[in-house]
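What follows is a short report on a single structure.
The complex appears here without one of its protein chains, the remainder shown in place.
Chain naming follows the written order as A and B, and within any one chain the residues start at number 1.
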Amino acid sequence: MASIPTSKGDNPQAPTGAAISVRNLRVNYGSREILHGINFEVPAGETLVILGGSGSGKSTLLRTLVGLETPSGGEIWMRGKNFAAMSEEDRDELRKKMGMSFQGGALFGSMTVGENVALALQEHTELDESTIEIMVRLKLDQVGLSGFENYMPAQLSGGMKKRAAIARALSMDPEILFFDEPSAGLDPIIAAGIDDLILKLKKAFRITIVVVTHELASAFLIADRMILLDKGVIVANGTTKELQASSQPRVRQFLDRIPEPELTGEIDYLQMLTGDVPPIRQ
Amino acid sequence: MDISTRQSGTATIVDVVGDITLYNSPEVRKVLLNLLKEKKSPRVIVNMLSVKYIDSAGVASLVEGLKLSRDLKSTFALFGLSRTAQEVFELTRLVRVFEIYTNEEDALRGGSPNTNAAPVR
Partner (left out) sequence: MAITETIGSATINGLAYIGGLARLAGSSVRTIFIEPIRGKKFHFGRAVHQAMAVGVEALPIVSLISFFIGTILALNAAYELRKFGAMQVVASAVAISMTRELGPLMTAVVVIGRSGSAFAAEIGTMKVNEEIDALETMALEPVDFLVAPKFLAMLLMVPCLTVWADFMGVLGGGVFGVSAASFTWGSYISATLDALQSRDITNGLIKAAMFGLVITAVGCQEGFSTGLGSEQVGRSTTSAVVKSIFMVVVVDLIFTAIFYLTAPR
């Protein structure tokens, strides 16, 4: 039950009226720049899908949005505050309004599913244990895991782990939910179930959702807006329809699943084989 | 959030004004459990007319009140759910679990609750 922005007293909106507003974001790993000035906005209640191949920087972007990486430049506006330039305490306050579902679930292996979902509530609120128990059952019911609260994460299948992780991400009634590769490594039926769940959460609680994925079918099903990331820059940004209609070569290559061209030219090929020139052209 | 109680016949009406959230739902819970357990109120009615927003902690507190009322053989009802509150109850499949009325008169009269009532606002 996420808050519905229009009904809340404090207005959780960035100056531009979007739930998330990213401006000229730059992220470095050491001296190497991974994201070269990213700009985009997510309107409240909409789902943004970040598309991109391996090494495009999409995971780094997601990690930066939830505060796991520190940007080297730029701004991230959420709830009217610049997340990128905040004290650790303010950042934690904002994080209580965010939920993150990790690729592998990242459930705490030493705790039961129920304890995983209850943890943030126990740590951050003064709620009574009996209230928390009911909340945990509500959340698990929402992801279709009723009755699993006493299971250990190791006893769950991959799809169930992800559902449990989503229940944990929902525990504090977040306004923004982040998903890292929600359907990666799952069989098609379970992956479709996760897509359904994301759609339901969006419709039901009007949560703003950001999903990183490279699964095109899933992306087109759940997205309102999409950005395509390539080598740390945004090559396309628009609604699902706009992206589908785009004639930009890089977008077409990604959406039509055209492989990278092979190295042509005998000299390039020889240099690659002999190691004289690195084959990756930046 | 403000919470106050008043008596109407044998029923006790709990007026809640403001949002019920993670941070203030323990207050609601305390009032409800006190009415049911200590004051032995035979019917507790929560006035939700001025509750714009209720999160899952608020819902869980109301569920606790409902459960205690069942255990103690008293009755527990809600009235005046806002559109968002109504949605929250529908999503958690609790509309049929709670006695929900559109207004105070219906809630006091009791009888068959109008679970499919359109939201008041």
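The rule is simple: a contact is a pair of C-beta atoms (placed from the backbone, for glycine too) under 8 Å apart; a residue touches a chain by one contact, two chains touch by 3 or more.
Since the model is a prediction, treat every value here as computed from it, not as a measurement.
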In the full complex, displayed partners of the excluded chain: A
Which of A:H36, A:K81 or A:H124 contacts the chain that the document leaves out: A:H124
Residue touching the undisplayed chain, where the options are A:G17, A:G80 or A:G109: A:G109
Interface with the undisplayed chain - residues on chain A: 63, 66-68, 91-93, 95-96, 98-100, 102-104, 106-110, 119-120, 123-124, 178
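Here is the rule we go by: only the chains that are shown with their structure count from here on.
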Sites on chain B touched by chain A in the complex: 19, 21-23, 25-26, 29, 52-57, 59-61, 63-64, 82, 84, 87-88, 91-93
Complex contacts: residues of chain A adjacent to chain B: 1-4, 7-9, 121, 124-128, 130-132, 134-135, 138-139, 141-142, 172-173, 204-205
